[in-house]
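Let's turn to chain A:
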Amino acid sequence: MIGVFLSVMRRDLLLAWRRRSDMLTTLGFFLLVTSLFPLGVGPEPEQLSHIASGVMWVAALLATLLSVQRLFESDEADGTLEQMLLSVEPLAVIVLAKVCAYWLLTGLPLVVMAPLIALQFNLTPDETLIACATLLIGSPTLSLLGAVGASLTLGLRGGGALIALLVLPLYAPLLIFGAGAVDAWRAGLGVQSHFALLGACLLVALAVCPLASAAALRIAQD
Partner candidate 1 sequence: MSGSTASLIEVRALSCVRGSARLFSGLDLILGAGELMHVAGANGSGKTSLLRILCGLSEPASGEVRWRGAPAASVRDDWRSGLLYLGHRNAVKDDFTPLENLRASAAIAGDTTPGDVLLRALVDIGLGARLDVPARSLSQGQRRRVALARLLADTRSALWILDEPFTALDTGAVAVLSRAMAAHLARGGAIVYTTHQPVDINAARRQTLNLDDFS
Partner candidate 2 sequence: MNWESASDFWHMGGYGFYVWGSYAVTAVLLAFEVWAVARRGRLARVRVARDVAVERMDERRREPT
């Protein structure tokens, strides 16, 4: 089980490495969207630092949504997905491995880039740290929920809009807990509960999403 997990993850990372340029698309999207906000709402530092964490979270959420729909696409197109379904190993473990690789490729870069955006939005070092930490704990949950949406909409027409409609409502609690942490810190409240709740969401998602996604893939391939 660990063997298949590691080899599927390595396979996905290697495949992504062979197509390095694709990896940059999501990151570029994230940076572009966040950079457009000051142009839209005005450059006042006070206002920018107020909306910073919300903007970062919404951008991360949209960036995930944009890229996650391709998670199973190429495996489905070339028949690898059938082989995954027929594996002796649990499909949920294979899905989890794919999601982990996906997060390392798209989620982690966002977390790494977040300080840059925090700089643009005039956040203090403390606030930057908190914003990055929320993204670090929250973005795996985004990837996991996104994987469920991606497997449900696999091969459907209008998949992009559909996955947004399915997954965005489920993202609402994460957005609230994630973006709220910086506000709470600024208001002098503790941020412990925010992190605890984000962590709880991650644990629930880790337990439920790979199973749900695996079931959805079997349904999609039936």
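In this section, a contact is a pair of C-beta atoms (placed from the backbone, for glycine too) under 8 Å apart; a residue touches a chain by one contact, two chains touch by 3 or more; residues count from 1.
The candidates were selected such that all candidates are chains of the complex that A comes from, given by their letters.
Values in this document were obtained by computation on a predicted structure and should not be read as measured data.
Colleague: Chain A in this complex: which of 1 or 2 touches it?
Modeller: Only one option touches chain A, namely 1.
Colleague: Name, in rising order, each residue of chain A that touches candidate 1 in their complex.
Modeller: Touching candidate 1: residues 3-4, 7-8, 11, 14-15, 18-19, 74, 77-80, 82-89, 94, 221-222 of chain A.
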